[in-house]
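The complex is shown incomplete by one protein chain, all other protein chains being positioned as in the whole.
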Amino acid sequence: MRIGVLTGGGDCPGLNAVIRAIVRKGVGVYGHSFVGFRDGWRGPLEGDTVPLDVGAVRGILPRGGTILGSSRTNPYKLADGADRIRATLAAHGVDALIAIGGEDTLGVASRLSEEAGVPVVGVPKTIDNDLAATDYTFGFDTAVNIAMEAIDRLHTTAESHHRVLIVEVMGRHAGWIALHSGMAGGANVILIPERPFDIDKVCALVESRFATHYAPIIVVSEGATPLAGTMVIKDGELDAFGHVRLQGISGVLEAEIKARTGRESRATVLGHVQRGGTPTAFDRWLATRFGLHAIDAVHDGAFGTMTALRGTRIERVPLRDAVRELKLVPEELYAEAEVFFG
Amino acid sequence: MRIGVLTGGGDCPGLNAVIRAIVRKGVGVYGHSFVGFRDGWRGPLEGDTVPLDVGAVRGILPRGGTILGSSRTNPYKLADGADRIRATLAAHGVDALIAIGGEDTLGVASRLSEEAGVPVVGVPKTIDNDLAATDYTFGFDTAVNIAMEAIDRLHTTAESHHRVLIVEVMGRHAGWIALHSGMAGGANVILIPERPFDIDKVCALVESRFATHYAPIIVVSEGATPLAGTMVIKDGELDAFGHVRLQGISGVLEAEIKARTGRESRATVLGHVQRGGTPTAFDRWLATRFGLHAIDAVHDGAFGTMTALRGTRIERVPLRDAVRELKLVPEELYAEAEVFFG
Amino acid sequence: MRIGVLTGGGDCPGLNAVIRAIVRKGVGVYGHSFVGFRDGWRGPLEGDTVPLDVGAVRGILPRGGTILGSSRTNPYKLADGADRIRATLAAHGVDALIAIGGEDTLGVASRLSEEAGVPVVGVPKTIDNDLAATDYTFGFDTAVNIAMEAIDRLHTTAESHHRVLIVEVMGRHAGWIALHSGMAGGANVILIPERPFDIDKVCALVESRFATHYAPIIVVSEGATPLAGTMVIKDGELDAFGHVRLQGISGVLEAEIKARTGRESRATVLGHVQRGGTPTAFDRWLATRFGLHAIDAVHDGAFGTMTALRGTRIERVPLRDAVRELKLVPEELYAEAEVFFG
Partner (left out) sequence: MRIGVLTGGGDCPGLNAVIRAIVRKGVGVYGHSFVGFRDGWRGPLEGDTVPLDVGAVRGILPRGGTILGSSRTNPYKLADGADRIRATLAAHGVDALIAIGGEDTLGVASRLSEEAGVPVVGVPKTIDNDLAATDYTFGFDTAVNIAMEAIDRLHTTAESHHRVLIVEVMGRHAGWIALHSGMAGGANVILIPERPFDIDKVCALVESRFATHYAPIIVVSEGATPLAGTMVIKDGELDAFGHVRLQGISGVLEAEIKARTGRESRATVLGHVQRGGTPTAFDRWLATRFGLHAIDAVHDGAFGTMTALRGTRIERVPLRDAVRELKLVPEELYAEAEVFFG
């Protein structure tokens, strides 16, 4: 068999580990050959390929990013997108496709499989860990550790200073990174998108923490939002000159806490640091196993599926399940973190 | 309620995180009070206690070791061990006990619960990850990351040198640390206790790796052993002056590979570095959740159980299940690693 | 002798290492005793002390922060500050004082020594490395490594993305952290307070970098400023609602680059993460040696001096030299970094 591989969406530590495992087992055990498509769905859409053999994957296991490049190109935004992809696969003699990506990339894979008959297997990828069909996605553990290490270092300052310390982490729709890193780092408040926050309660927790002679550490998802109508600083004011967008939720928190309590804050905004660099052992292990099981699925003809972690086992689930709904932080897990608030 | 807590067995990053979670939820949510017993079962045996309140657990989340001390004391080696423990609990007004430890510590807990009616809840702890009733134990992820980082650094040397590189990791009976770190680090050979190794095959893999102009990296569990009767260097010779024990399996491999292939080796022996220091985010998360669920179990009167990770959920399983058998690396997981050998 | 010790100013990894070395050598070699003053100059001003013996310094070598607490209290803002300090020293039988701190703390130490006859020895501390009389100060190497690791991780994203990546680091008046971390991390542009930047040149470097198919990484000191009158976004606009102060220089750069080139940016703002947590080996080594040589200076009666690193030797320099002028990044060092711009 000749198999195409592509990676779509944002960076995520572990992408290269998936690619390496696919190629090593595909070539070494099954005797397949491979072709890489460049920049996600743009590759098969435009016929842009990159050689992909055992030599190409040597040494990439510990490296962040993806040797195949990535993009957010969506072939279904073109009238003939699916046809062009089928044509490219035919032209390159590709018998099957492995698509590694998040909700968008796998959504396209699901439609191509169901509507256009393309033989595709998916590998789930999202740094935010918000894909429903799998216990974890690779990259998440790395992001959580990076955020936790930042929180660890802030505790030193919290012991001796009088400022509120804010750490803004990734998570537009789901608060998994904030929840895990905040709990692992011993944060005093964790704010996540699933639970619009009450600024009065946040300020009360801030003050109660200061009463213990330690400064509070607030971990906040970039997508966290206040309860409607509760903020002193009006949305309209903040929008002037686009400053809300620029300064993000940590800037809003800084301003609001200052206005209400008179306390100064200092924010750490980790940004893309969370999604780059070398993966943790957990992420390399998970990504490698996803790769091994994805090539097995191709070998078995189990198209229209994706790999998923359930406990310690890798299973196959329908691609459409993966993209049906976002996995959000449930109430009871957030309640576990709340034990440590204040 | 007044609740006793103890930690038994070897060091394991995350012990303090468990203790902290127990106390924070026990005091803050349930209003219980606590007493710490020092040095595992020695504490309740001898009535040696340490104060354990919210102040005592402040700042311990990221710290390795255990604030309660540990030991391998087994009360069942004394005729009146169980009686003495019951007497201590009564003397201190202790209504329930939480025992954090491995096979031995939990084995005692199981017997105390079943045979002596002591109200005890267990929390599983083993750096080796070889407890059957739980997907993972805390400390394991930390050990795997430390070993992986060592392997990562060795790849630099493997690119330019002509020596066999050996990394000896923990694991007397089970090869989980070797398997995970070797796979995450991209090792060329992984030797584990579950699979006695064929030194001829090891040497063949070594030579095939040199043929690619890279030096081989061998990850070996301290408890790995050769197939009987296959080694050039006789056991008798090695036993002289106790040198086998001193130099460990990596020393034996060095000598044997030299004798067979003429290749020099250089070993990295990580030793206790793997079980000390700050835990990873995964281990802090797991340890914290084990602590929260252990105090819930006490509160619910679910004695004779221990916490266990199943997927992403913490469940209660009978203590006796935990100690019934060792969780060994299964054939199919080792086969996944073998894809990358040579 | 009985010797007082205090730490003043902001956090800096290595403070505890200094204190430990002073006490270990003072007690173990010279037979002195110690008293700690709490929160910088507030301690001797108000007679607020903390016990300081070998037990008190056990285990603090790797820990960030300071066991003595810190503050920015300046006794010379009080009419009778110097007198109150002398009175406290007399009341506690203190024969000499070791003051560990930055420009402000050592400035007070210098005046107390010269004007009030207080027998004081200084140890220089500034995370920004901007003290003139010493090659390096401890804490700086730690901050540089933290910033470099962030830049390292951003390179992954720079390989595949189209956004400008900005890293804001500490340095209000001197650009040492930006210079060292930017050079060690391979930044494409480094902006420091000593060199007001030309936003046109920055944008030109940004575009030239994109032309190589990599995204640019800009490292900017928090105190960097644009050349007067060169920014599209007027200062007045930015000042509305205090947003400039809140979003800092990285927010200003984001807005300005967007306005000029249409490019989106993503900022990483490290904040207090840079000054907390465990010190690097270099900082522990330097801090320990500063402590050893400070107690030697006290023992020798060399008051009015502070420890300084010159090459690999610790020397004594007059306290007044330390605070005479800020050590800024010289032209020729910045020119070394410019070789790698674009």
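Order as written gives the chain letters A, B and C; numbering starts at 1 within each chain.
Keep in mind that, in the parts below, contacts are C-beta pairs under 8 Å (C-beta built on N, C-alpha and C of every residue); 3 or more make two chains touch, one makes a residue touch a chain.
All of these numbers come straight from a predicted model, not from anything done at the bench.
The undisplayed chain touches these shown chains across the complete complex, B, C. Between the chain not shown and the residues C:7, C:66 or C:145, the one that touches is C:145.
Among B:45, B:177, B:270 or B:287, the one in contact with the hidden chain is B:270.
Where subunit C meets the omitted chain, the residues involved are 21, 24-25, 28-29, 59, 61-62, 135-136, 141, 144-145, 148, 152, 155, 180-181, 183-186, 278, 280-282, 284-285, 288-289, 292, 310-312, 336, 339-340. Across the interface with the omitted chain, subunit B contributes residues 11, 13, 63-66, 69-70, 146, 150, 152-157, 159-161, 163, 165, 233, 237-238, 240-243, 246-247, 251, 254-255, 266-277.
The rule is simple: only the chains that are shown with their structure count from here on.
Farthest from subunit B, judged by the mean position of CA atoms in each chain, is C. Over half of the residue numbers at the subunit A-subunit C interface are used by both copies of the sequence. If each chain is reduced to the average of its C-alpha atoms, the one that sits nearest the average of all protein C-alpha atoms is A. Across the assembly, the chain pair joined by the most C-beta contact pairs is A-C. Note: centroid distance subunit A to subunit B, computed from Cα atoms, is 30 Å.
Subunit B and subunit C have Cα centroids lying 40 Å from one another.
Averaged C-alpha coordinates put the centre of subunit A at 35 Å from the centre of subunit C. Multi-chain contact residues, meaning those touching two or more other chains, occur in subunit A at positions 152, 155.
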